[in-house]
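Right, I'll just put the structure down here and ask away after.
Note that this complex is displayed minus one protein chain, with the remaining chains in position.
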Amino acid sequence: MAALNAINEFVIRFANVNGSGSASANVMFAKIVYRMGVPVAPKNIFPSNIQGLPTWFEARVSAKGHLGRREGVDLMVAMNPQTFAEDLADVVPGGYLLYDSTFEQRISRTDVNVIGVPLTRLCLEAFEDPRQRQLFKNVAYVGALAAFLDIDFEAVKEVVSLQFRGKEKLVGPNIQALELGRDYALRHYDCPLGLRVEKCDAVGDKIMIDGNSAAALGCVFGGATVAAWYPITPSTSVAEAFERYCERMRVDEKTGEHKYAIIQAEDELAAIGMAIGANWNGARGFTATSGPGISLMTEFLGLAYFAEIPLVLFNVQRGGPSTGMPTRTQQSDITACAYASHGDTKQMLLFPSEPNECFNMSADAFDYADRLQTPIIVMSDLDLGMNDWVCDPFEWDQERRFDRGKVLDAEALDKIEKFGRYRDVDGDGICYRTYPGTHPEKGAFFTRGTSRDNYAVYTEDGDVHAENLRRLNRKFDTGAKILPGPEFGQESQRSTIGIIYFGTTATAMPEALEQLEDQDIIVDTMRIRAFPFALEVAEFVRAHETVYIIEQNRDAQMRMLLMNECDLAPDKMKKILNYDGMPVTARFIAENIAAAVKPGARQGGVAAE
Amino acid sequence: MAALNAINEFVIRFANVNGSGSASANVMFAKIVYRMGVPVAPKNIFPSNIQGLPTWFEARVSAKGHLGRREGVDLMVAMNPQTFAEDLADVVPGGYLLYDSTFEQRISRTDVNVIGVPLTRLCLEAFEDPRQRQLFKNVAYVGALAAFLDIDFEAVKEVVSLQFRGKEKLVGPNIQALELGRDYALRHYDCPLGLRVEKCDAVGDKIMIDGNSAAALGCVFGGATVAAWYPITPSTSVAEAFERYCERMRVDEKTGEHKYAIIQAEDELAAIGMAIGANWNGARGFTATSGPGISLMTEFLGLAYFAEIPLVLFNVQRGGPSTGMPTRTQQSDITACAYASHGDTKQMLLFPSEPNECFNMSADAFDYADRLQTPIIVMSDLDLGMNDWVCDPFEWDQERRFDRGKVLDAEALDKIEKFGRYRDVDGDGICYRTYPGTHPEKGAFFTRGTSRDNYAVYTEDGDVHAENLRRLNRKFDTGAKILPGPEFGQESQRSTIGIIYFGTTATAMPEALEQLEDQDIIVDTMRIRAFPFALEVAEFVRAHETVYIIEQNRDAQMRMLLMNECDLAPDKMKKILNYDGMPVTARFIAENIAAAVKPGARQGGVAAE
Amino acid sequence: MSYIRKPAFQHPNLPKNEIGLTRRDYEGAMSTLCAGCGHDSVSAAIIEACYALGVEPHRLAKLSGIGCSSKTPTYFLSKSHGFNSVHGRMPSIATGASMANTGLKYIGVSGDGDSASIGLGQFAHAIRRQVNMLYIIENNGTYGLTKGQFSATNDRASVGRKGQKNQFDPIDICSLAIQLGASFVARGFSGDKAQLVPLIESGMAHEGFALIDVVSPCVTFNNHLGSTKSFDFVREHNNAVMATDFVPAREQIHAEYDKGEAVDVQLHDDCTIRLRKLDDDYDPTDRASALKYLADHHDRGEVVTGLLHVDTGIENLRDKAQLVDQPLNELVERDLVPSQALLDEVNQRRRW
Partner (left out) sequence: MSYIRKPAFQHPNLPKNEIGLTRRDYEGAMSTLCAGCGHDSVSAAIIEACYALGVEPHRLAKLSGIGCSSKTPTYFLSKSHGFNSVHGRMPSIATGASMANTGLKYIGVSGDGDSASIGLGQFAHAIRRQVNMLYIIENNGTYGLTKGQFSATNDRASVGRKGQKNQFDPIDICSLAIQLGASFVARGFSGDKAQLVPLIESGMAHEGFALIDVVSPCVTFNNHLGSTKSFDFVREHNNAVMATDFVPAREQIHAEYDKGEAVDVQLHDDCTIRLRKLDDDYDPTDRASALKYLADHHDRGEVVTGLLHVDTGIENLRDKAQLVDQPLNELVERDLVPSQALLDEVNQRRRW
């Protein structure tokens, strides 16, 4: 039977039981690959419980930088007897299955290369402590993989010592466990296998980080001082990372005092209320949540829109509707966020695609929110937020200043005759605001969710209300100019076919484009980075005969925004929709587009409509 | 100066101070007109406070049945010195102004016929009790109007005795006050004026009722037994009327026990939760709210959609966004309701246009909700809900049976092998449900907002989740077949121009069409009655070159639904938008359409875009 | 948990209860909680109590919010309808459900996050309304399912797993409930099934809102030294003020007891709660003194358990609503649709 051969291009998947300590071993594996200079994209596919259920860790290894998810597993590390059959079935023909041969397993396929390593027995023999015996099984398979995949053992040791920085006494036993696996592999098998990891320098100075940590760091650099949040998967780590960074970077060295306030609220309604209160009072405040929290924040989002209070809200999207698939990824809160709240309400959105952009967009979001005096919702997702991604290191211009937008201080107030909070002085729909406490006589106004005139005085005058609503639309148009425009894959148009995508779909795109090119399908691409849309967005659609919009939701929500906000014809806007909770793959994109472009080509996975 | 002359065709407006007892006098006036057989459309234009602010009561009198709001006031009863100037300005040239001449007023116009009646003085002289002196000023101007408008005083007396049924001792003083006004008018003025109310039989057996009461009565006939609500203008009276009707119709005569439960909840989240709990448990439950409440119900709406729990929700829309204009009307919660909740969620909506339809649709809504196992949101508005409308009397087929949809009882469960709550047995996307407590062995299942398989068992299988989402779309398509289709203004197409409208806009349409016809503009019309849309809706758009969609919101929300759900081309779908919180007028519609159809024609009011 | 399914086969000699069912008939799906989680013991106690009471499983509805605790209804009484709703909002679902069908029994299961944070308002108002249900809070002082943040019931003295200080005073569920007028308030400990089972039986027999706050340690995130919601801490500081026996109607006649030792509280359907005071200072009928006792003992670091307060004289929500005997969800057109005469009357009145 043929065995797969590949260097630095494969998918490995670890099948474990959650709470069994496998997570850190699996991450260790990903880090080792990364340290060898080979790009790697790990993904945790975990259950919505704490301990005892099947969990998977998948790593795409690709020196070419194809880091989107890929169907099929080249090497399966099958540690969970409960899912063994299923895991075996997922291996591509010619692929490999590594399992714990301490226990007998029925192996029903002959087109897979099966490798047994008696991990449990090895650890039982080598360790005394029951907890260690359990934990080090995982470390031992990493050791075995080092042998099977021809990994430089020095790189392995390096990662171990880095991982246990500060807990040095753990280094020895870990290395022992690694060697246990490695030695067994070398002794019993022809190493390496057809799959190999080879040192290269495809990683450069890139870093490996999850999107939520990156976003949290962006908040620190963006000058956020108040964070209010309520725990919810997968956004919890935004607040938790913010706290960690603040403890490191924002505590006064002398006094131990904090230049930040973090409040774990009693629920999402309170969390967004606190963030609104902070922003109203002139601090930069944010909150982070996921689907159900977004729904609960709906009333307050309407208030912030209408009373024009800046606010940064991170929505780390998960599988909906309702509680849905809390540990899976989707891009399905776009409608819910863009038009959050009753009445004529529109919100502004940003769509980061990888951690570096999470960092920058989240810092920028505070400037946008202050300049546009409205909520800015950063639309991340579980895949981006909770998984580690290889990305460019973070950069910051230390000369950069916060742009607080149109705020009048006491001096400015002294110069004007009468302050009108909602007067559109500049014609861009954005009015001047003041922070509470600025001036003893001038600048105070009443913030309210009811209709009011230009001086913030309550009114029931319909014309004043209608004019105010029109001004808010003008402001929205200004937003389209201020927020980041789309990113194009080409300098100038080269095809009649356009592809539109956004967010984490970006990671699958280079590979999808290659696959399309292999079939002589040349397309133009545009990545949307913000809503409201810059003018170029509609132009791109108009300039192409057919446009495919790739989305990770059922209802083609971005397409609706495009149609509705840009008055684009529906016929040419084709839907490519993935909504099974797993990140979209290059093949899914390429096959569906190819099938549509050249009728007769194969179409796979969850259907395009 | 020319004085207006009109019989049974005019607009009268009463300018009062709220809390001053004017409301019942004004309603009395409207009822008198109605009792004379003349159609009348009263509208309360009231402030969001309880006492002391300006409030208006406007009545369109029209034997032709033009009962939409009309610009300009033909006869102003200016009782509020605070708004006198403004009220005077609103009178059309040649119109009339009736005021309390006890106090001197500066009257700056010469093209208005001014009539002074010293109401305060008259009442001061005639009554002892200070409260009566205050209250009867209002009744006295009704008496004066009887003289000025040539109203049959017997009709006046009839209404008074009906209005004070059960409080007979109030009849005398009221009549006395009426006569006070009438006699003064007859003595000091040439009565009647150019405006007159003349007995006719344009009313027939029609009744006069507000939409909220009608909807509440529909709930009684529709078999609703559990109502949970939280007070909010303008939906409060739905629950309050339901309670009144239940007290009259649903209390066991012998035992005094209730065949209903009404719970004033602690907020809207609890209100919808209670309604969901009741429906889950096999009772017909509903809740009623307005904008802010809708936002707060968002999370639960997603649960009900995804867990497929029937529910009837009345949204009596008011002016948004946020707290907005709580005592004004709009149709601006369409997006918020149609796509309520995060994730891929879609809700079903009904759009009643007048009280009789409120009654029928609300009774039907319970059947739809049970059949489709999903929330049905009845999209009323303040104008419909809180004002009295002249409409057909209610009819009910006593043979009609509740359609509880696909529910398995114990017998049915005995016959099937294995019950699967989410199995699409019939291919229409609607599955079978059971009520708790039905069968000792079979039929129990776990309702959840998380993903689950066909047997209601929790799953994280992406394919199962995706298939379930697709089935929900199939159910949505079934909804389009079950819910009421559009209503057309013509038997077959007669124009290249189509007009689409819905809800209370209907009342302005006949007049608008006449005005268009006067300009030789012939159009076809379609009134949308439900979302998802029946097939004919898209066909209508496709069949016309240009379609005007009239909406009472800024963002053309219905147009977005049309584009998105039917893939209709935006270019031909023109927006006619009124969003100043006042009901749209025939003139606004006709002028905007005329201007668009024949460039150069005048365009007025809040602009069409 | 283990992933090996229990065999469907039932031993023919398994003991049966009053209505001919075995304990197995009250079990649920396999738990997916962490091995050793306190919540699993509470499920076991619920199974035990329902078996002992001879509840018909399908005549009971089990409701919950979101959390590890709120998952547990899946793990008991699989023949009952269940509703795993949204976070913190189970009380409203239960309120509506209980109005729809007074013929069923209702058990709500919640967590401290679910009820003391996001759900506090609904929880308080369900108490105020005296909704007819047994409400169990599996209180572990932490947000288990979201991985161990402090909850609002966590004691000020308690430290997190990594030594983090908790800066806030706890909301004491039982004191709050007593303050809000709850008519049955008990505290149990998942590690003390002997105490818990009769409390559950009594709570289910109580007609009104019965609350049991069960300290139910989270072995994964809040069972360390320094936590006041750990097994060890609660075991050592457990101060049971009251021993509760539940005496079902059918056993009434056989009951023998010494008057001086026990107080009987008569429940509606002829069952009795027999209370034996373990601490003479405690008076479960007087709210204010119960509150004082709880506060004082909490300050001393004690966890007061047992039936803390009971008042059978209250008017529950069903009484307040004056419902007809037949469940509302069984009423049909004949009961609900007004006559033509009544409709005519409405129309006529609207002609003024």
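For reference, chains read A, B and C in written order, and residue numbers begin at 1 within each chain.
Here is the rule we use: a contact is a pair of C-beta atoms (placed from the backbone, for glycine too) under 8 Å apart; a residue touches a chain by one contact, two chains touch by 3 or more.
It should be emphasised that the depicted structure is a prediction, and the values quoted were computed from it without experimental measurement.
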Task: Which displayed chains the unshown chain touches - done: A, B, C
- [ ] Would you indicate which residue among C:291, C:307, C:331 or C:346 is in contact with the undisplayed chain?
- [x] C:291
Task: Which residue of A:121, A:439, A:470 or A:572 touches the chain not shown here - done: A:439
Task: Contacting the left-out chain in the complete assembly, out of A:277, A:405 or A:485 - done: A:277
Task: Candidate in contact with the missing chain, chosen from A:263, A:288 or A:316 - done: A:263
Task: Residue among A:62, A:225 or A:295 that touches the chain left out of view - done: A:225
Open item on the list: Counting contacts across the full complex, list the positions on subunit A that touch the omitted chain.
Closed with: 31, 34-35, 159, 162-163, 205, 207-209, 217, 220-221, 223, 225-226, 228, 245, 248-250, 252, 255-261, 263, 265-267, 269-283, 285, 299-300, 303, 393-396, 398, 400-402, 434-441, 443-450, 457-458
Open item on the list: Touching residues of subunit C against the unshown chain: what are they?
Closed with: 117-121, 124-125, 128-129, 152, 167-169, 171, 175-176, 179-181, 287-289, 291-292, 295-296, 315, 320
- [ ] Write the list of subunit B residues that the hidden chain touches.
- [x] 19, 47-53, 82, 230-233, 236, 264, 266-268, 292, 322-323
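In this text, only the chains that are shown with their structure count from here on.
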Open item on the list: If a residue has to touch 2 or more other chains to count, which residues of subunit C qualify?
Closed with: 86
TODO: Would you mind listing the residues of subunit A that make contact with two or more other chains?
DONE: 47-48, 292, 322-323
